[in-house]
Structures are given as C-alpha cells and as structure tokens.
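The structure appears right after this line, and notes come after that.
What you see is part of a larger complex, with each chain still in position.
Every chain is named by a letter (A and B) in the order it is written, and numbering of its residues begins at 1.
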Amino acid sequence: MPSLGRLVLLVSPKGKRYLRPLVPGKTLHTNDGILQMSDVARAGFGHVAHTHLGRPYQVIKPTLYDLIKGIKRQTQILYPKEIGYVLLKLGLGPGASVIEAGSGSGSLTLALSFMLGETGKVYTYERRPEFFELCAKNLERAGLGHNVERFNADIKDGFLQQGVDSLFLDVRNPWEYLDQVVKAVAPGAPLGFLLPTVNQVSELLAGLEAGPFADMEVLEILLRRYKPVPERLRPEDRMVAHTGFLIFARQRD
Amino acid sequence: MPSLGRLVLLVSPKGKRYLRPLVPGKTLHTNDGILQMSDVARAGFGHVAHTHLGRPYQVIKPTLYDLIKGIKRQTQILYPKEIGYVLLKLGLGPGASVIEAGSGSGSLTLALSFMLGETGKVYTYERRPEFFELCAKNLERAGLGHNVERFNADIKDGFLQQGVDSLFLDVRNPWEYLDQVVKAVAPGAPLGFLLPTVNQVSELLAGLEAGPFADMEVLEILLRRYKPVPERLRPEDRMVAHTGFLIFARQRD
C-alpha cells in the first residue's frame, strides 16, 4: 500500500496526469468524475481506482522524474536530462555531501535529497525569501528533505560548511563566488555550474582559469523525443533547444 | 587519505588520465617518470604526487563518471548521458531494487551498484560467460558490487526475482522477453530499454502495445561539448551522434 501523505501519480484514461498527496478523506475532482483518495490507497500502486462515474485511473508510484516534472515552479528549473548527468559528473550518490546555490524552485534539491539517502547531506542556499519557501514546500510535498539543510542567505558572505564533497552553482554570476567555493569544498572536489548565456560561460571560464581549478568542461544536453507509434515512428515536431550550459571543473592544489 | 585498493585518478601535467588501484608498493610508469603509489597515498585526494623526475601528478578521487569512462569494455556501453537519465526515469536511488540484462561490460551495473547504496539491490543477467566475467571484474576494480547479484543465464528462461521495483533491458530483441518482465516486477513498475536501430524500436513498441504496458516513451540524448577557451568559445568539431534510443514504459493492470 502507498505510504500516506506521500505523492501519488494518477493517470486518467486519456493520459492526463495528477501528482497529488495521498490523504484519506480527500477527493480529486476530474473531468471523469470524483476520485476518492481512500479508494486510491486501497487500490495500491500499479492498480486502478475508479471515479464515481466508473472511469479507471491508474495509481502510480512517482519516480524521481515524475516528482521533478510535478514541481511547483517560479523559476527556470534544471531538467532531468541535466540533473542525471550532474549527479554522475559530481560523484553524487548515497552518503555524499553537496552544496547547492541557489535553491530556486528546488528541482535539483529534490533530486539530491532523493539520491544522497539517509547518510548523505545537502546544503542549499537561497537569497530570495520567496524561493527559499518554495523550495521547502516542494521538498515537503514530495516527502523529501530529511537530509537537506536550507540557508536563506547570500553566498557572497560565504558558505558555512567546509570539506564538502561537491558543489553546484545555479546563480547569475558564479565567477564572483569562486573564493567562497574554494573554502567550502574538499581538496580536489568536483564542481558544477549552470548558465544560460555564452557570455556568462566565457566569464566563468576566465574566472576558473585564474583560480585554483582544473579540468574545465563545457557542454549542453539535448533530448529529442519520438512519437511512440510503431508503424509511423518519427521524431516529435518540436523540442526544447536550450535549458542552459553545464560547466564542470575541479578544485586543485 | 584515499582508501587502499580503491581506484584513484592520476592526471599528468599534460592532462593524460590514469585510473589505477591504489596499492602500496606498486608503481605507475609514465612518460614523465615513475610514480610510487605510496607517494600517491601520502599526497591524498586533491593534492599532488611527484614522479622520480619531479613531475607533478594530480591525485583525484574518481567520480561515478570517471569510473564509467574508465571501464574495460568489450561491448557498446551505456554512457553517462544515458545512465543519468535512466536513473531518474526508473526512480532508482538508495534502497531501490532493479533487474538489468544483459550486464555487458557492466557500465550500467556499476552505476546502479553505486547509486542504490547499502540497502539497494541490483540483479544483473548475462548469457555470455566472457561478459559475465568482464562485468564482475569491472565492478571489483571499482570497489563496487556489494549490492549486486550476478546471473550467468539466458533471460528467455525468466528472471528468478519477483516484485522488483524496476527493470532495464539492453538486449537485441527485448520484445521476446516481455512475459518474463511482467512476472519479475512490481505492479506499475517503470521499465527501460536501450536499442540501436529504429527497426528494433518499432518492434518493441508493437510488443509493448500488445501487452499490459502503458506510458510508452522513445527518446535519444545528445551531448555537445565546447572547447573551454573563454575568449574563443565554440562547440567541438565533432560529437557522438548516436549511442542508442531509450524506450520507457510502465507495467500496468
């Protein structure tokens, strides 16, 4: 049975998706009729619950992908295509520690909280109060955040941590904080950055070259979907052409 | 200090990379002279060890990305750009269970072992003895595999597990094993597939449509690198244009 209070993904007969907390007594009003959350809990993951009009809704355990897609966003967010790659490049997994700034809507924070597990540690910094709150809300809604420490602070004042395994910056002018970065991470730590414009990428690279950093990499990740029709298989007509550039480096002696 | 026996990444002054086990008494012969592994251990991650000619080598703690790149391969392998996305789509993280077939060189196995942690479980199947051994060797070399059970078996005979959280197939003809898949996973489990040709994608989609599956998706992930020169920033001249198509679906009622 799904755990109470956690998010459940409900898929309508026509494929409409609802990501909702599983609270008994609550209802979901849909175009196919009313769905009782107690019926959803009884059905369980992988099974079907019916609306009062008898329409079948699939009850699905959301994956990390679903949680990220379902986030309440007020900012540009990192997408799964970038997040998955960042995790591998920064060596992030169970037990690791990482600093992130800014938290934004919390899409990366959520992924880090999920992937670093009970023994990992996420330190996330956000200057603006409204995003500081939004990130907290998105973590709580997803049943995550147990291993996350949040700071409503400007990173120009530095990070409170030292010797952290890794660090990721999604801020407008990361080159201004490289001194703070060096003080916060373990020697040789892998670092990541997200930036939307090529001008920012150039400026960051110049900053990294001037400091104790090595192994600079710049890349972008493109995802192209196909219409999943076996006898008429073809790419979708349009795609996302740009989320941002990913930049990686390592702190060095 | 780096843990003994584990892999360490050694980077030469010119950027040449060596991924080697850290065994005291051992040496690394390079074009820059001989490097003593005991000196490497003494230097520690993020610092520098010198060859007998006095050349500095960076001592780096390899990330999951470095481990995958350093794998001994005899097969086409999944790359970090695909692996990261697969992890998120399949909801894989600490404590999850997953079936994988075939093991191949073990690049995905290695990533799964790393990401699922102490409480997770990876069941990997490989029919061919030489790859069965290669995967084991690559896991051991990386200091991983503690949460992996390996099977030298043909999946046409079915999987030994039931109720597994998720499953990934990287085999030539996955549509022939969909009955076995259904028996092995939990209701509603997310499923993933990698296939190189569009003809195979069509055939798999037809198989999925005919069975108890939903939410089919087909996509590919492209990674484009830039030359990281701040004042002459430009994409690299060439790129990998194709690893394979990723197909996702869910088991359903």
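To be clear about the criterion, a contact is a pair of C-beta atoms (placed from the backbone, for glycine too) under 8 Å apart; a residue touches a chain by one contact, two chains touch by 3 or more.
Owing to the predicted nature of the structure, the values given are computational and were not obtained by experimental measurement.
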Subject >> Full count of same-sequence chains in the assembly - 2 placed in this view >> reply: 4
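Keep this in mind: only the chains that are shown with their structure count from here on.
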**OP:** Would you kindly tell me how far, in whole Å, the mean C-alpha position of subunit B lies from that of subunit A?
**Re:** 21
Original post:
In their complex, what parts of subunit A are in touch with subunit B?
Top reply: 11, 44-48, 58-66, 68, 80-81, 83-95, 111, 114-118, 186-190, 198, 201-203, 205-206, 209, 214-231, 233, 245, 247, 250-253
